[in-house]
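Written below as structure tokens is the structure these notes are about.
As you look at this complex, bear in mind that one protein chain is not there, while each of the others sits in place.
Take a look at subunit A:
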Amino acid sequence: MVVQASCKYTGYKLSCLTIHPHESYHSEPLIFGTGSADENTSNRITLWSLDTNKLGAFDALQSLCVAPHESGDVLDIQFLASSSAVLAASSSGIVSVYQYNYLGENMINLTRQAQSSVLFSVNGRPAPVTGVSLQDDNVAAVGDTGDVAVFPFTRVHEKLVPTRVLSDPDGCALNGVSFSTPSQIVTVNHAGRMRVWDLRQPGNQSVRAVKSQPNILATSSYAGVVDVWDVRFEDAPLRSVVISESPVWDVRFHPTRNSQMVCCSEDGSASLLDFDPYQKYPQGGFVPEQTRVDGDEMVLGCDTLLESGGIGLSAIDTRRGVAIAIADNHAVYVVGGLE
């Protein structure tokens, strides 16, 4: 049964959220990170611990450590668990690398180690980096200028420079990026276009991928629709679901349950979508709408995690039966009982 477990007001404007990818034991608290966008006043990256065994208790959600982020608003953060690093995309056009180390049980130290050169700029002024994704040792960052910068992950200040810059021909701001395979990145832009870029090819050939099904992607849109795509069939999404009349700001797959994803919207609602794109067609794979003979619809369950009507939610993530969302009223919401 879905229960709203807790809500914690942080006292600063939150902009992004990511749960630590390490699949820890159930006895251990979940670690997740948030970045703030207090509009250039005093920004910070916070690592939190959520004790999933104590959901609902006042102290289930605790901030573990706070690192100041001096260069602009944090617009996206990602963990690189293998290197104990956190990457932060900033409104000042740079990507910063933070190092965290466990000092013992629930003791974490977070320090800034390096920062990239200014990746995107317009008329000599830095333009925001709106999203960052990484796979193996490659980092892809997208910006408000419509460009994609690819660079190797390193802790050396000077070496954090783009090795390759791709440009979106739409000339629109890019909103998100994700690696679908080590050599393939997917971006989405403000005009609603999803693009797949093949890094192995010199030319230009769209936002989070399921690890075990790299060809399946989900995108959320300004029109309140969540689309599930198979990148091999670019013409039409596998499934489109109207979630809300307001923009859906974020959609994420459950890292281990491939058929589950969570999304959150400007109208304050959060939903759990449960679907299996190939459930009805186990042998034949994807069957486009036009060639289906029995007119079967794919089964899709939609559970409301948070009711609409509140203030907009800007990011959401899920792990281990828990969904964590951040809202425009500077609060972190935790919803439990998703299993």
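Here is the rule we go by: a contact is a pair of C-beta atoms (placed from the backbone, for glycine too) under 8 Å apart; a residue touches a chain by one contact, two chains touch by 3 or more; residues count from 1.
Just so we're on the same page, contacts and distances are computed from a predicted model.
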item: Protein that the absent chain corresponds to, by UniProt name, given "Nuclear pore complex protein Nup85", "NADH-ubiquinone oxidoreductase chain 2", "AP complex subunit beta" or "Succinate dehydrogenase cytochrome b560 subunit, mitochondrial-like"; value: "Nuclear pore complex protein Nup85"
item: Selected residue (touches chain absent from view) among A:Pro21, A:Pro255 or A:Gly310; value: A:Gly310
item: Those residues of subunit A which, in the complete complex, touch the missing chain; value: 9-13, 37-42, 44, 49, 51, 58-59, 62, 64-68, 73, 75, 91, 103-110, 122-123, 128, 130, 144-146, 169-173, 175, 189-193, 222, 246-247, 266, 309-312, 328-331
